[in-house]
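A single protein chain has been removed from this complex, and every other one stays in its place.
And then chain A:
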């Protein structure tokens, strides 16, 4: 594509294409940076995502309900309305690193930290909660999913995912300016037979990233 000043630049594509890798020219510094980044991400193997459980017995452990809150808003919702130190105990943590955030294995976290913690209801140990306020990069989402769900028995498991999206991203015939917000929408699998507490998400709206995974 020729620009106003006559030089030719590659047009960005909505299809999210990468340049063909053979054609990419890397300086030795770029290569070194890329190698370091890869080492940090994958240092512990498995895409750099580690799940550490404690006190849950042998895997796969029994789980009847699993509530996952993804993003700071959803995590804050759980902190404000559900979690407390009397009824819930920490049973797991996810350690991951990517260019946007890093989590640690500390369990006394501040709301402004990036963390991913798992809690269990003391009165019914098959009920688990997850607060994931860190950003899980695209190439780590699958590993997160496999490692977390890989540790639990899936028979009779009911999963609820809580997440938020900006109202401006919501596609609707009217303008989002006039919409009463915040509002709830849901997606459910056909196996979920219970009543849903809000309308279902209409096309053409979609959900991406970790909640989608």
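We adopt the following convention: a residue touches a chain if its C-beta (ideal position, glycine included) is under 8 Å from a C-beta of that chain, and two chains touch if they have at least 3 such contacts; residues count from 1.
Throughout what follows, contacts and distances are computed from a predicted model.
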Which of "Proteasome assembly chaperone 2", "37S ribosomal protein MRP2, mitochondrial", "SUMO-activating enzyme subunit 2" or "Acidic fibroblast growth factor intracellular-binding protein" matches, in UniProt, the chain that is not displayed:
"Proteasome assembly chaperone 2"
Filtering A:86, A:110 or A:177 for touch with the omitted chain leaves A:177
Pick out which of A:32, A:59 or A:138 touches the chain that's been left out of the picture.
A:138
Out of A:86, A:180 or A:200, only one touches the absent chain, namely A:200
Contact with the hidden chain only, please: which chain A residues?
1-2, 11-18, 20-21, 138-139, 141-143, 170-178, 187-190, 200-213
